[in-house]
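I have a structure here, written as structure tokens, and I will follow up with some questions on it.
Excluded from the complex is one protein chain; the other protein chains are retained at their positions.
Just so it is clear, A, B and C label the chains in written order, and each chain counts residues from 1 on its own.
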Amino acid sequence: EGIGIKKIGLAVPNLQADFFNQIKLGVEGYAGKLGIEVIVVDAKNDTATQVSQVQDLITQGIDAFIYIPAGAAAAAVPTRLARAEGIPVINVDREPEGEPGDTVIYGENVLSAYQVCDHIIGLADGKGKMVVIHGQKGTTPEVQRFEGCKMAIDENPGVELVAQQWSQQWSPDEGFQIAQNMLQANPDINIIFGQADGLAMGAAKAVEVAGLADQVIIGGYDGDGAALESLVACDTPFIVTATQSTQAMGVLAVNSAIAVANDASVPARQIPNAVLTTCENAAKFVEKHP
Amino acid sequence: MTAEESTPLLSLRNVRKSFGPIEVLHGIDLDIKAGEVVALLGENGAGKSTVSNIISGTILPSSGEMKWQGAVFAPASPREAIDAGVGMIHQELLLLPHLSIAENLFVGRYPKKAGVVDRKTMEQRAHAGLQRLGLDISPRRLVQGLSTANQQLIEIAKALTLNARLLILDEPTAALGGDETIKLFEQIERLKQDGVGIIYISHRLEEIKQIADRIVVMRDGSKVQEFENADVPVRTIVEAMVGRSLERMFPPIPSPQDRTVLEVRDLSSGLGSFTGINFDVARGEILGIAGLVGAGRTELARAIVGVDPVSKGQVLLDGKDISPRKPRDAIRNGIVLVPEDRKQQGLVLPHSIAENFAYANMNQVARKGWVTRKRARAFADGGILKFGVKGQSHQNADELSGGNQQKVVIAKWLARNPRVVVLDEPTRGIDVGARSSIYDIIVGLAREGVSVIVISSDLEEVLGVSNRVMVMAQGKLSGILNRGEANDVSVMELATM
Amino acid sequence: MTTSTESEAKPKYSDLFSLSGATGPLIGLLVLCAFLSFATDSFLSFRNFLNIADQITVLGIMAVGMTFVILIGGIDLSVGSILALSMMVLGYLNVEAGLPMSVAITGALLSAALAGAVSGLLITEFKVPAFIATLAMMSIARGLANMITNGSQIIGFPTWFNLGAIIRHFGFLTVTVAVMLVVFAVAMLFLRFREEGRSLYAIGGNPEVARLAGINVRLTTVMVYVVCAVLSGLAGILLAARLDSVQPSSGVAYELDAIAAVVIGGTSLSGGTGGVVGTIIGVLIIGVLRNGLNLLSVSPFLQAVIIGLVIVLAVAAETFKHRGSR
Partner (left out) sequence: MTTSTESEAKPKYSDLFSLSGATGPLIGLLVLCAFLSFATDSFLSFRNFLNIADQITVLGIMAVGMTFVILIGGIDLSVGSILALSMMVLGYLNVEAGLPMSVAITGALLSAALAGAVSGLLITEFKVPAFIATLAMMSIARGLANMITNGSQIIGFPTWFNLGAIIRHFGFLTVTVAVMLVVFAVAMLFLRFREEGRSLYAIGGNPEVARLAGINVRLTTVMVYVVCAVLSGLAGILLAARLDSVQPSSGVAYELDAIAAVVIGGTSLSGGTGGVVGTIIGVLIIGVLRNGLNLLSVSPFLQAVIIGLVIVLAVAAETFKHRGSR
């Protein structure tokens, strides 16, 4: 009554990534409370699959479309397809060039990455050898998180960026392997920034295997469930992350969809901040994810 | 005779077998006693291999019953038959090319010591088995690359080392020469003494008298006659097999024309199996090539038609150097090879007869490069009719009996109307009736002016159809005999040079 | 014994659509469609069928090339990467280098052909098993596709290009779907009735017999890999039209879909039997299944399980059919 929509289509790039899975849970949970049906499709990181899935969503008569573009790049076609049917489009995480939706909701990357790196560099007294383990090369978060971190590095002339390497899937396994090899090449590394918590936690294990747990400080990003639990325990070199407000993004997306459907105005960009999370404040996020 | 002795080792009662809707065995009764050799004879497709396969648990009968020493016997798998004491060597060579000879002999029943395979014992026993057949090869050698005859001997050695109570030999001598056959017979005698029952299948009827105690003749899936004594004239056996009398085996051989068609000049194998071969074949001539197993005849044939590489020398056609580098060079010049191994080189087994004809005759089957199934079938039907193949053009090649497959291979190549035909062991596994019709075909080709080369390990065959006989020994040409001078003795003399 | 008297050279209808080995899957497809028609309101509609046709274009074209490869007893794991490479070459030549679309398309297809030729030569001349040669090519082509723009996408194609995937001529036929239908038809005729098509069967059945029969097995093999790669390149161009952009991450794991479609359609992985009609059925099964599961709002994780089950059932059905007829 008064909500104006009954069915929301949610296109997710890849549910294997905790970040997207969290958004999905956020959307489902909140929409469920409002009595809105949510249809989720998972593109498994493939743009073409996502276009097909969006066609199928529209066939099912959705009233609003929450679009998280898949792949390293965002395709404009899903937005066009929905637009052609007059369906509101809410972009989350990124938006296609030249074909913006009714609003876009994304986590702030640059500033939060700066904060994480600033924090770990500070703990290392602003000097030492640092490495960065990147996410999938060319993706927006990969580029922006490095941009933010680079700012912190440049502010500290005592810090030398001795190596950087890219992972394919942002996974702990890759984080482990890459960190292990980096430590081999540079045994005196003392600062590691992993662009996702999976990478950071994998790197933490590699540091422990190398017996360098006392020497190295690791920062991550995202605030995954497992990462937050690990911070609460606080027994590894991984000690800081930026917790993205994923559940909040889900709620925001549903609310925006309702607003657009009812012709209310929504801001073109909505950027919930990521919260710098350390061993001290992790417990409250485990309690309730932002 | 005690009661125990009279109980047959194995008895079959009213055994039937159908493949799909077609029944190929119509109620076979058969008894085999310990220590006797029963020859199982019949035309191609009569059902000999099918009976053997049922006894050895390779395939299941559709109905009927078998008794093993008086007890019900219904092997559901080869393992059960082997465990009961039935050993079989199959008509088709079934070896594992990537394993050593010793492993091939003992696969499925390795000698073991403390739970692990006892290679030493295995190799010693393999060595002994090979020696008994006069095969001087290391049991550690891989089977890959052995000649067909040697592979056949290894199959036989495998059967002999089985310690079976009943041994089925399905055309063991099809690829063998005289010496090897004699060695095999010695071993069969030895097994007989040990009380082993043997079913012996062969199309070489001359052998039967030497080795068999009893003869069972099959025709079209039924048992038609039994001879309690093997000492019957070949003619009588043939009549029982084919249901009519066979006038003669070899037709009169025409004289060749004067014009030389094919010349082979100083040809040496790129694989090292023969060197410096010189000979020529005239228009309408039939040249036989004889030699002991491994003499290099097959390699020579393959080299002539460009299948195998040549290190030196030429092949000339009508005086022109055409030395083929690949099979299609030879085919384009009208030289075709009917290969020794029909399963590996002759036919695409899972495809229809019509397709198999088409592959070798695209130029005739296709019109402007377009082929229809109907045209392919019609084309194949011609060959089937001409060669009396028991089968239809839409049937897959692997549904035919061995002999009929051989006929298809010959027929598909002759359909090209070649100028030179090289036949490598053309009658391997072919029944007497069909064999004489193949000789008729060979001679018919010669009459039409085709030059024919016939390679065979069957000396009688080489002598019977050739204008001249070329003899090879250890990769060298040891002599060429005219029809008048060629006989058992003169050929063997050259072959063992 | 039947010896037909009236034999024409022209292709016969029944021949063309022969279902050798694919009746099981065809029944599977029909059951699937019947089920989806009952279970959802939205499946059985003209609009949805057009969507499905759209959605299978890329897979359909790739699967045709894969059919050729599998028929000769080979396999090609590089099709997904070659698709991406051809897309990136297209984008680079047209958008970055500013060349006309015709040149860009030619360049994209040529780059795909080159990749296919390299795989083919590795297989025939260096005796590298097809699985490994194309696995390596999969890695190499993906790396090259990424290197063209250092991992980023390219947008900015001419407007008509995207319209080819959108405008439905006569109310139903987009250019991309039309291209797929043409590829299907040509491949069907080629395999059934052309001399060269038949020789693929011979090679797959037994390459040694084919060689002895005078077929140029090596050249044919290389050509088959080239054709398969070019079809993947073509599929890439159609995908670019559909997405109106190109990105180097396209086509990951498409090779598995393509192989699955071919094998579901009854073409044997050991070569020598099968054909395009079966492959089309296989492509449709995969396409309809994906579409239907989305329409049924099945959760993505459960979808993976169901897709696996249906693939197995479709192939096992063929076995049951054979058992029945024994």
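Couple of notes before you dig in:
We take it that contacts are C-beta pairs under 8 Å (C-beta built on N, C-alpha and C of every residue); 3 or more make two chains touch, one makes a residue touch a chain.
Model, not experiment: these values are computed from the prediction.
Taking the complete complex into account, A:178 is the one of A:178, A:242 or A:259 that touches the chain left out. Residue in contact with the omitted chain (choice from B:108, B:319 or B:484): B:108. For the chain missing from the display, the contacting residue among B:17, B:48 or B:127 is B:127, taking the whole complex into account. Considering the whole complex, the residue from A:18, A:93 or A:118 that touches the absent chain is A:18.
Within the complete assembly, residues 56, 58, 77-79, 82-83, 88, 90, 94-99, 103, 107-110, 112-113, 115-121, 123, 127, 136-138, 140 of chain B touch the chain that is not shown. Within the complete assembly, residues 77, 122, 126-129, 131-133, 135-140, 142-144, 146-147, 150-151, 256, 259-260, 263-264, 268-269, 301-309, 311-312, 315-316, 319-320 of chain C touch the chain that is not shown. Mapped onto chain A, the interface with the missing chain covers residues 15-18, 21, 25, 137, 163-169, 171-173, 176-178, 180-182, 184-185, 198, 201-202, 205, 208-209, 224-226, 229-230.
Definition applied: only the chains that are shown with their structure count from here on.
If you average the Cα atoms of chain A and of chain C, the two centres end up 35 Å apart. Computed from the mean C-alpha positions, the centre of chain A lies at a distance of 71 Å from the centre of chain B. Chain contacts: chain C has no residue touching two or more partner chains.
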